[in-house]
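One protein chain is absent from this view; the other protein chains keep their places.
Right after this comes chain A.
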Amino acid sequence: MRVGVLSWDRPWIWLLPLTAMLVAFTIMPLLYNIWLSFHEYHTFSRELRWVGGANWAQLVADARMWEALGITLFYFAVTLTVQVILGMAIALLLDDDEIGFGFLRTLLTLTLVVPPAIAGMMFLLIEDPEFGVLTYVLEQLGLLDKTTPILATASTAIWGVMLVDIWQWTPFMVLIFLAGLRSLPPEPYEAAMLDGASAFTVFRRITLPLMQKVIAVAVLIRGIDIFRMFDYVFVMTSGGPGTSTYTLSLYSWQQTFSFIKWGYGATLSLFTLLIILIVANLFIWVAKVRW
């Protein structure tokens, strides 16, 4: 052990590179964003002007913002629920040592390597009203007719987008759940079998409680991801038809980069961050996740 500035009992110097990166790429942009939310860009004079709390007042009164928040929360609730339930079901099916199951588990990673924007393009084709496979199947089943294309009908467009998210990210849930399931001790299961418990009782009383933390972490990671989803709506619907798929992230993007309202865009993004922070911390507290 060396004595001096670089000795192990003086950690500050070792923390410096990471601290510098955090300050440069996270803290500074965040502080700038906060500063920006109290200013607005004037297109004619091409300068940022102090507007005080005007952006925040506008945000509270903005009906489109509330609509976007509602759409985001709906999308968030449905996709997350489906991904957790479907992910757990598939993980339980794949939690087996029979020949071939290892290969099946490997296959699950395939959807995860597709860039989300590309996945959106794929589903744009799959759900195409003229030649989309899904459209064809739904029509044959009598669930859809040619006059109501999935992505061009206000009531179904959001479901069409959710489908990509579920297709692409359920395997992520499966992988995390599988890792949890395969590390569970076998003995309580043997004891439960001898105690006469049915498969469902074993799942409800033993597997679920043991998996609680794993599920909580997966929900947290996916939840944050889903809340700021952008790629799918951008590629597939651009928020339409009308504003039926306008999520909060897409609305912030539109305000910032289409309408060049740097200040209001920054306010919207800060608001999103606040919601995520509150919801995530509430969840951590309720689910008793310890890191």
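Quick note on the criterion: a residue touches a chain if its C-beta (ideal position, glycine included) is under 8 Å from a C-beta of that chain, and two chains touch if they have at least 3 such contacts; residues count from 1.
Quick note on the criterion: contacts and distances are computed from a predicted model.
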Taking the list "Glycerol-3-phosphate ABC transporter ATP-binding protein", "Tetratricopeptide repeat protein", "Acyl-CoA dehydrogenase family protein" or "GntR family transcriptional regulator", the UniProt entry for the undisplayed chain gives the protein name "Glycerol-3-phosphate ABC transporter ATP-binding protein"
Considering the complete complex, of A:Ser198, A:Ser238 or A:Asn281, the missing chain is touched by A:Ser198
On chain A, the omitted chain is touched by residues 185, 187-188, 190-198, 201, 205-206, 209-210, 212
